[in-house]
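Structure in structure tokens, see below.
All protein chains but one are shown at their positions in the complex.
Each chain gets a letter, A, B and C, in the order it is written, and its residues are counted from 1.
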Amino acid sequence: MPQCDFTKSFMKRKKIKSKAVYRFLRTVFFFLCSRSMASKTPVGFIGVGNMGNPMAKNLMKHGYPLIIYDVFPDACKEFLDAGEQVVSSPADVAEKADRIITMLPTSINAIEAYSGANGILKKVKKGSLLIDSSTIDPMVSKELAKEVEKMGAVFMDAPVSGGVGAARSGNLTFMVGGVEEEFAAAQELLGCMGSNVVYCGAVGTGQAAKICNNLLLAISMIGTAEAMNLGIRLGLDPKLLAKILNMSSGRCWSSDTYNPVPGVMDGVPSANNYQGGFGTTLMAKDLGLAQDSATSTKSPILLGSQAHQIYRMMCAKGYSKKDFSSVFQFLREEETF
Amino acid sequence: MPQCDFTKSFMKRKKIKSKAVYRFLRTVFFFLCSRSMASKTPVGFIGVGNMGNPMAKNLMKHGYPLIIYDVFPDACKEFLDAGEQVVSSPADVAEKADRIITMLPTSINAIEAYSGANGILKKVKKGSLLIDSSTIDPMVSKELAKEVEKMGAVFMDAPVSGGVGAARSGNLTFMVGGVEEEFAAAQELLGCMGSNVVYCGAVGTGQAAKICNNLLLAISMIGTAEAMNLGIRLGLDPKLLAKILNMSSGRCWSSDTYNPVPGVMDGVPSANNYQGGFGTTLMAKDLGLAQDSATSTKSPILLGSQAHQIYRMMCAKGYSKKDFSSVFQFLREEETF
Amino acid sequence: MPQCDFTKSFMKRKKIKSKAVYRFLRTVFFFLCSRSMASKTPVGFIGVGNMGNPMAKNLMKHGYPLIIYDVFPDACKEFLDAGEQVVSSPADVAEKADRIITMLPTSINAIEAYSGANGILKKVKKGSLLIDSSTIDPMVSKELAKEVEKMGAVFMDAPVSGGVGAARSGNLTFMVGGVEEEFAAAQELLGCMGSNVVYCGAVGTGQAAKICNNLLLAISMIGTAEAMNLGIRLGLDPKLLAKILNMSSGRCWSSDTYNPVPGVMDGVPSANNYQGGFGTTLMAKDLGLAQDSATSTKSPILLGSQAHQIYRMMCAKGYSKKDFSSVFQFLREEETF
Partner (left out) sequence: MPQCDFTKSFMKRKKIKSKAVYRFLRTVFFFLCSRSMASKTPVGFIGVGNMGNPMAKNLMKHGYPLIIYDVFPDACKEFLDAGEQVVSSPADVAEKADRIITMLPTSINAIEAYSGANGILKKVKKGSLLIDSSTIDPMVSKELAKEVEKMGAVFMDAPVSGGVGAARSGNLTFMVGGVEEEFAAAQELLGCMGSNVVYCGAVGTGQAAKICNNLLLAISMIGTAEAMNLGIRLGLDPKLLAKILNMSSGRCWSSDTYNPVPGVMDGVPSANNYQGGFGTTLMAKDLGLAQDSATSTKSPILLGSQAHQIYRMMCAKGYSKKDFSSVFQFLREEETF
């Protein structure tokens, strides 16, 4: 219950430890929260998988009643138990909620959820706000936006950066595309799930921003792996080399925050056999989107294209589930593999 | 004369403007400087081109008498006029100085200066300290070190990062490879020319560090250009996209300090039609060294290799003299060229 | 008139030279042909542009009455003048012909022609044979095939290789995908327009074969250009180098039949300032299809991906309308540009 969390955090900040005070405050917050909850209309949430689950929970914590749907009924059970409504199709969600968030794995799933036989568009109410947080092709976002608009509703694309951890702690970054006047409304909900909500421009630009970031990320990660590997083979100590790069023009997020070489930094996937983090398959998927966008806009992405193929190869060679920084391991000689 | 500079800067700091005081102080400093200069043995300097010239001048400012040589006599004139000794071969430098700095454009020039018919090795004195600040193949550095060692002298490789501006202001970064016990001695001289002097390990690791940094720099610059170009074509505002990348995992020196897209930042080459900065030809040269090092150590550099070819192409297409961030321009459509 | 052609070729085969016999035979064939023409039902032809125009004419020569449609009415005029029927939508074509050939520039045009508001599917008759000779995404071919099948008709993809010249002389190669039992029916028509009609397998495999061929073609053309350019710079005579490659393991169609270096061969685009031939834009388009197919099937195409980007760059640098072998020119130094 949100009031418990608020009470606890309030007491922590104020350094109050008494149980009695806790109980008193909880009651006070209970009434305050109830009032504010009373004014909150339900929010639809479609897709409560690895990412969607903690995101939906953060909306609950902020007092939003939810209308849940997921193609896998098991994924919904937890929400049913917590007292939320679970329905049996995206259309049903649209019937009961006029603000809906979708969090789905691919373009195809998003199209199905919106335009499918039992899709949102079948029952969407005029004036509804539909926010798609899936990472998909910006062209698909634009198509969906057109169809949504025809029904008199509003569509925004709001893909996230940050993984499951950030989803849990409510620290995701949302990159939002859509009509600017609706941004504040979107921000109200997205702000419950993320610490950064950035307005990027017209529909599709949220996806575009995410795709461009991950394109550059993949390139600089592979570049870091290549430079570190070459340096080590030329006799440099990896920690020292990382230090030199980080104070020079080679500095990048992959070298200074997420170094791919085991032993250089603590608390990153390379320090833990490339477990956790952002999986190679997901990076390959995002680079596929970048490739498609580049092909359709006729933009040359010479290194990006190569990065895509490298992550594609890695998926074929047993790295699918490792963090994407494992490209360092992929490049090394077998002896040291 | 250093005492003049010291006097001027001292007066500036103290906000003294009188000419009489100036003359008095100059005399004081003259005696002080003379005394300190008296204790400084001459330093040899071979190669006083674009970079070597301001570097040598910074040694002068710190009171080191110089023994100068350059294959182009004209390059030496300025130093002759300033009262420094100019000699007619590297061998002659080695005869008169037991600390020598070489600053040459290519591996071949360095080999000639050391092992040529009138090279340093012909007359080098035992115990001399030879510092090569050229950017060359680390294998060549190692070869030279072996030959120098045979003569009872010490060789260190100390390539620089930072361009002509940093050379003038004494703000170069030196990456130094060689025997650790000699590092302090090298630092005494290099500290006069640079603000960062980093010890990297055995001979050749200075070159290795520089090469690895520039390899990663080239890759992330091209990556930044590709991501920015794709984003713009997908409808994003360039400034906003740069801001998003810089607060996300795509952040790198090329995106946050040296953005290649005109209009995003001030005071960088992209704001000035790619004039100045670090020329495409120089980047192609350094990537050639990275390629050679990767081939000889059998290290895969998939993106690095492609970056090398891209800069090679740019040189062939009229970008030789532009800053290396002009790769953004190279990627764009003709219409907007 | 086809009967003239038949007569001539018959006489040639039989080594008959008399003019009187020629006239007699022509008359005989005239009646035979007339009879067979009488039995020929009309064939629909949608898309009579650069390629479609000569293809449709070859069907006419073989005695097929045509039902023509093109989005540009001017393109149809020639056929109207020749006595063919011109209609005002793909749907109208489907109403009047139960065998239809489509020859369109992109996937989007093909989708419009089949599934659009006035598309073929609106009025297609049961049992119709629809042959798409456009070069498009094999996934789109499969989608169209499903929709066509729902209407009780048959769809085959039959992209061509060979340019406008081959289209005129009836020497195209057709790569055909679809139900095997219908291949003979397709062959009857395609054989009038091409000298090679190859059955490739299920729907979409015709496109797949074409895409794979052009992928390999692009790679080996760029490879030939790189090898020839490197050899020339290393001091080899281009003609001699081509000869050596062609008798060794480097031999390929691009080196022995379509050499990209001016002066090596006659009668190829490189001998004529890269005029004519297969345009860089078209190659970039086909590589885009290869890229999309590779992304959707998760097949790594490391060199193919790079080839795609190179042709993309060339389009941006003024090579759009030149033959794709002009990649040799693109790689050369500026001096010789």
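Here is the rule we use: contacts are C-beta pairs under 8 Å (C-beta built on N, C-alpha and C of every residue); 3 or more make two chains touch, one makes a residue touch a chain.
As the structure is a computational prediction, the values presented were derived from the model and not from experiment.
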Contacting the left-out chain in the complete assembly, out of B:Ser134, B:Thr173, B:Asn196 or B:Gln309: B:Gln309
Absent-chain contact - pick from C:Asn58, C:Asn214, C:Thr281 or C:Gln329: C:Asn214
Which residue of C:Pro42, C:Gly201 or C:Gly276 touches the chain not shown here: C:Gly201
Touching residue (missing chain; options C:Glu149, C:Glu180 or C:Asp237): C:Asp237
Sites on subunit C contacted by the missing partner chain, in the whole complex: 138, 161, 173, 175, 196, 198, 200-202, 204-205, 208-209, 211-217, 219-220, 222-224, 226-231, 233-237, 240-241, 244-245, 247-255, 257-258, 290, 293-294, 297-304, 306-307, 310, 331, 333
Absent-chain interface as seen on subunit A, which is shown: 306, 313, 316-318, 331-334, 337
Contact footprint on subunit B, counting only the chain that is left out: 284, 288, 291-292, 295, 298-302, 305-306, 308-309, 312-313, 315-316
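Rule of thumb we're sticking to: only the chains that are shown with their structure count from here on.
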Chain occupying the most central position, where position means C-alpha average: A
Rotation, 0 to 180 degrees and nearest 5, that superposes subunit A on copy subunit C via CA atoms: 175
Residue-number overlap at the subunit B/subunit C interface, same or different (half cut): same
Subunit A-subunit C separation of Cα centroids, rounded to whole Å: 45
Mean-CA-position distance for subunit C and subunit B (Å): 57
Sequence positions of subunit B contacting 2 or more other chains: 306, 331, 333
